[in-house]
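The structure under discussion is supplied below as structure tokens; questions concerning it will follow.
Note that one protein chain is taken out, while the other chains of the complex remain in position.
On to chain A.
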Amino acid sequence: MAALRLWRWRCRALLSRPAGALRARRGLAAGPEMHFGFQTVTEEERREKIYQVFENVAKKYDVMNDSMTLGIHRVWKDILVHKMNPCPGTLLLDVAGGTGDIAFRFINYVRSVRQRQLQRKLRHHQNLSWQEIFESYQNDKFNNSLGDSQVVVCDINREMLKVGKQKAQHLGYSEGLSWVLGNAEELPFDDDKFDVYTIAFGIRNVTRIDLALQEAYRVLKPGGRFLCLEFSHVSNPLVSRLYDLYSFQVIPVLGEVIAGDWRSYQYLVESIRQFPPQEELKAMIEDAGFFKVDYENLNFGIVAIHSGFKL
């Protein structure tokens, strides 16, 4: 059934492909053909298609995430932020973080760390003289509940950012948060600006992963950390079979039922299969110049967190 649908889709894609003009303009030796799920399309097309996919799913993105992963995506994102272990004063750039999941978790984490810090300071203050306490109040360090940490959420898709802003307003996150429209392959930021760069479930949709990694290297401060949370390759055969079954049979159906968009979720599942496995991605990250690149498999490799440092 799925194979038949696949053939139909591919025929449609072949018919609607534009003339070779786009290809000629590119001028690269190996040709501009890329994968869009199991299709082969040009770069420009791929960008457009992905933009449309996320435009369509933006409003139901969170609901679909919950239903597809049975809520486990929250744990994955929690683990990512715990691995980051940010201290107050960290500048985070969350790329492809449209609806702001990582950003909100980061803010919560930093707030609780800051509270513990302040509590410790107060305990310490019980032994100080009045002069010292007076001086510390002068320093004005007590006012900032986030300790100068900031998050910049960058996404290429306007709809996703809109949904994210609404969510932030609804949940009451206001300080330390900014929303920027930008392309991961060409970030609108200066060099050496951010402490941590995260990209959660977004690098799969980037057309040129190597460019995105180079941009990540560029905007990070020396000592900065690159973290990437993404669906990856399952090596365990039993789990792999169950996972494939679930992905191809259940998820597109859920997409149709809940979001009314079967095709986007078919794309999602296929793009996961097309994405390079853990070791490949690790090599790509090392190529971009990062050091101490490592990955951690979550759930047998269904999801992997890659981490690298700009040293």
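Odds and ends about this structure:
Just so it is clear, a residue touches a chain if its C-beta (ideal position, glycine included) is under 8 Å from a C-beta of that chain, and two chains touch if they have at least 3 such contacts; residues count from 1.
Here, contacts and distances are computed from a predicted model.
One chain of this complex is left out of the view, and of "GPI-anchor transamidase component GPAA1", "Ubiquilin-4", "AP-4 complex subunit epsilon" or "Ubiquinone biosynthesis protein", the protein name its UniProt record gives is "Ubiquinone biosynthesis protein".
Where chain A meets the missing chain, the touching residues are 3, 6, 28-31, 33-35, 38, 40, 75, 78-79, 82-87, 89-90, 112, 117, 195-196, 210, 217, 220-225, 273-274, 279-280, 282-284, 286-289, 291-293, 307, 309-311.
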